[in-house]
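What you see is the complex with one protein chain gone and the rest in place.
We just call them A, B and C in the order they show up, numbering each chain from 1.
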Amino acid sequence: MENSMNHLQDIPFTPLAYMAMAVLLLPLLSFVVLAILPQRWKRPAIALGILFSAINVLLGSYLFSQIWEAEAVHARTQWFSLSLLDKEGPTFTAGILLGNLSVLMVMVVTVVAFLVHLFSLAYMASDKGIKRYYAFLGLFTFAMLGIVLSDNLMLIFCFWELVGLSSYLLIGFWYQKDTAVAAGKKAFLANRIGDLGFLMGLMIFWAYFGTLDLEVLHAFQKEGNWPTGELWLTVAGIGIFFGAVGKSAQFPLQVWLPDAMEGPTPVSALIHAATMVAAGVFLLARVFLLLEVDVLTFIAYTGAITAFMGAIAALYQQDIKKVLAFSTISQLGYMVMGMGVGAYGASLFHLLTHAAFKACLFLSAGAIIHVLHGLEKKLGEDGIYIDPQDMRSMGGLRRYLPTVFITYILSAFALIGLPLFSGFLSKDALLTGAALWGMEQGGAAYLVPLLAFITVALTAYYMGRQLLLVFFGTSRMAPDSDKVAAVWQQSQPLPWTMKLPLWVLALGSTAFVFSLNPVDATHSWVLQGLYATLNSANPLSIGYKQQMSIVAQGHHYHTFISLISVGLAIIGLYLSYRRYGAKKNPSKGQLVEGERAAPFLAKLSLNNWYLDTIYDKVFVRTVLFKSKTLQNFEVRVLDRFIDIFAVSQVVLAHAVSIFDRWVVDGGVNVTAYAVGLVGKWSRSIQGGKVQSYFLWVLMGVVLIVLFFLF
Amino acid sequence: MIPIEHFVLLSAALLCIGLLIVIIKKNAIVVLMGIELILNASNINLVAFARYDPSIQGQLFTLFVIIVAAAEAAVALAIVVRVYSYFKSSDLDRIKELKG
Amino acid sequence: MELYLFYVFAALALVSALVIIFTKNVLYAAFALVLTLLCIAAVYVYAMAPFIAVIQIIVYIGGVLVLMIFGMMLTNRLSNKSLLTEHHYIPQGLVLTTALFVLIYKALSGVNFSGLSWMKEGFAPAEDNIQQIGVYLMSDYILPFEVAAVLLLSALIGALVLSQRKERYP
Partner (left out) sequence: MKHIDIESLGLKLERILTYGQYILPEFLLVSGILVALLLALLPAEKNRYLSSAIVLLVLVAVAVLYGFQWVDTYRTGVKSLLGMLRLHTAAVTLKLLFTLTTAAVVLLSLRLSSLRQYVGEYLVLLLTALLGAVLMVMSSNLLMTYLSIEMVSIASYALTGFAFTKKSAEGGLKYILFGAVASGLMLYGMSLHYGLTGSLELGFRAVSEGELLLSFGSILMLGGFLFKLAAVPFHVWAPDVYEAAPTPVTAFFSIVPKIAGMAVLVTYTRIFLEVDMLLLSGQETVRTLLATLAILSLLLGNFSAIWQSDPKRLLAYSGIAHSGFLLAGIAAFSHLGIKSLLFYAVIYAIMNLAAFALLHWAEYRYGIRRIEDFKGLSQKAPFGSLLLLVVMVALTGLPPTAGFTAKLFVFMSLWDAYGQTGESILLWLLVFALVNTLIALFYYLKIPYFVYFKPMKDNGQAQEKPLSSLHMAVMVLVLFLLMLFFKPEWLMDFFNNASFVF
């Protein structure tokens, strides 16, 4: 089989394929234009950027209308080839694959990107770097669309890297803040670790099949040429999944996402709700039919564990964005779990609904932060200090920001999964899949649906808590209510560029958009369209079998499962009402006090399961300790034996300078550090004395001769 | 005729002595002397082997090596003089500003 | 007789090379090097390469060594003290060079040179091959010859620039 498919024929570009190219390249054009135009033309440049993204929505919609439930379009051209003298070498192709899956994602990306473009206009208005910001948005959109539209894994990997880079730029956008820079680095690194797995998976696929073209790989699977039960293919599947783990913030690499909230809030809506984090799930969907059974099981467990951990971590956060960040981790866990249990359609459906309601939540939070940020200065003049992101200083906002209140509550209900909202439909489908899978596998597999159901209640609890703390009760901003009212008098009303995106996304959080029957998604157009993408699969594929069994049996359990999930959600809401409800209306002081004496669970939650601490301890502290003892050693002993221990002195001096560096910039990355330690040693060869160089060289020669000749 | 092994052994010994000089002597010019010894060790080999070669390639090679050695020595001494004017020393131990 | 004379010269070359190691006086080292190179020239004669021996004496002893002694004078403040140099890295250097010698010796000891295929042709060169060398230099070796010329030229230029005393633009 090896190298049999090296020579892929070109597939000519149709008008639709050219249009898809246009959709892909327009954001890049926007990036280039914004990067090149000088600072003094920033207004027209930004207008141009927004215009481009609006055009992109129109083009995307047209593509969607033409492709959805119609024939898929594939166009391909030779990218480069390596031909050898005696035989034809491998050929790399590049192309566009337009199917139901990709056009759906195109819609999500272009619409959310456009709304974020619009929303940012007011949000970033006072920022000096606004032109750079819009340029990065364009670059990011381009990369994301590239992932969605590519027809082979190699190309996907290239765009995948570009997404990593551009998100790094966006998260670290406020480079004046050290925390933002550190967060950007962290995101980048976590992603790189995942990418290494991805790359390994690609290489194994290449080694087996000599191609990375998705259609060709699927053809192998369809024609039954797919070797099953091969260890290396399992490794490849896990490797690719690791790529998804990095991008979609799954356990154990989820630590980067909460920190990434350092970026501007509209960016969080784009990157951390709708697009980049969804790329992992999208990748899993792309290779869904190619995954081995062990890989799927592994995915299911990872997803369920992440969903649960994320929900726990969201319970006691005080930062309005942090709650949403952990909630995103938790919901992504759902989607990944869905892929693992074979609920392919439901998982993607949840991706779609989540994109809408989570983007709405982030943008609403952004609107709140924007307004409070404006007030922060005015209050500061009166000696009152607030943190515009801290929920403990909010409360009663429903009176002052009615629009945001309504959109927030609509999208929060969708997230909780109450009937009539989009989240209900997709979560229900996911839970059904998980429950069926658990029953089929039996034994420990029940853990997966169990965790998924518990997470429903937890989700309701933390969202209820957030709604109550932010919008209900009375304001905790200032000591007396007159003062608060006076301050609010001076606040600017929200511009329409902010309101419009909120309304659009809030509308997208209702169930009617996706299904005529608001309590049952089985016949919704989205799910039907997504199932259609599996039609050509080989019935022997594990994923296909599982999905079909869900389709066949799901409706037997549907009513039962939806009742349980709604019941759990209501319990969660009730519990949060008990603790934070209007009657109690805890004051700022009480909230601060309550968390200081927090029980174990709250501490665990606040610290995100102590993951950062653990990583810190395991990778960093051990090294730190060593440097410290070495330093003592230097002080006491070295003065006397400075000549004798000339060599060790070099090492020690390096260790001490590492220590300084470490303490001074505390945010240096763990891995970078460990790597750096080795680097310190290896450059100590370079002591400066030329004759020590001779020694090294001679040693090298003698060693080589000894190893290779004797 | 003198056996070829003798020549090769002599050259090996000279090579190692040259290397030892290069490593342990601090003075830059003495180090250069060591380098000349290394080159001469190779030359002995080349000349000795050329004895059996009708086209005496080894002898010609040696000729070129001697030319190159002279050129190299000229440049090296120029550099040593220049270094001396900055460091006021030709002690290689003290010439170690570039490192790391 | 020939063999014994060879031994004498070889031993003298080695001993004077060792003197370079042991002496601290740079000037002594230079004179020891003169002796070594002279002995090596003698060894060339025994290897049937008189022309090379002459070149060795002219270029090395007449050129390179004089250059070195000049260098010594230029780079050491001439005071009452004689020019001394110190040693370092002695243990490491000794271990490594000895190891290298032992390895070469081991590799050498297994070789029976007279069994080499190309040597079996049993060629004995003429005592006097200056003419042959000249012809080769101008025919087969014309390319290296020209290359060496360019190399010498640019080496001289480089040495010239670098030994300039002062520069206006530091």
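To be clear about the criterion, a residue touches a chain if its C-beta (ideal position, glycine included) is under 8 Å from a C-beta of that chain, and two chains touch if they have at least 3 such contacts.
Because the structure is a prediction, the values reported are computed rather than measured.
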Review point. In the intact complex, which of the depicted chains does the undisplayed chain touch?
Key: A, B, C
**Study point:** Sole contact to the chain not displayed, among A:A486, A:L516 or A:V697
**Key:** A:V697
Revision key, fill the gap. Among listed residues A:L58, A:A207 or A:L540, the absent chain is touched only by A:A207
Review point. For the chain left off this view, which of A:G172, A:G201, A:G263 or A:G366 is in contact with it?
Key: A:G172
Practice item. List the residues of chain C that touch the chain left out of this view. Key: 103-104, 106-108, 110-113, 115-119, 126, 128-129, 131-132, 135, 139-144, 146-148, 150-151, 153-155, 157-162, 167-170
Practice item. Provide the residue numbers of chain A that touch the chain removed from this figure. Key: 35, 79-86, 89-90, 157-158, 161-162, 165, 169, 172, 175-176, 181, 184, 192, 196, 199-200, 203, 207, 672, 675-676, 678-683, 685-686, 688, 690, 693-694, 696-697, 699-701, 704-705, 707-710
Point to revise | Missing-chain contacts mapped onto chain B | key: 4, 8, 11, 15, 18-19, 22, 28, 31-32, 35, 38-39, 41-43, 45-46, 48-49, 52-53, 57-58, 60-61, 64-65, 68, 71-72, 75-76, 79-80, 82-83, 85-87, 92, 95-100
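Basically, only the chains that are shown with their structure count from here on.
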Practice item. Using mean C-alpha positions as chain centres, tell me how far chain B is from chain C in Å, no decimals. Key: 6
Point to revise | Chain centre separation in whole Å, for chain B relative to chain A (CA means) | key: 62
Check your understanding: Once you find the CA centre of chain A and the CA centre of chain C, what distance in Å lies between them?
Key -> 68
Practice item. Specify, in ascending order, the residues of chain B that touch 2 or more different other chains. Key: 19, 23-24, 26, 93
Review point. Do you know which chain A residues sit against two or more other chains?
Key: 691, 695, 698
Check your understanding: Okay, in this complex, where on chain B does chain C touch?
Key -> 1-10, 12-21, 23-30, 32-34, 36-37, 40, 43-44, 47-48, 50-56, 59-60, 62-64, 66-75, 77-82, 84-85, 90-91, 93
**Study point:** Residues of chain C touching chain A in the complex
**Key:** 88-89, 92-93, 96-97, 99-100, 103, 106-107
Review point. Which of the residues in chain A end up touching chain C in this complex?
Key: 691-692, 695, 698-699, 701-702, 705-706, 709-710
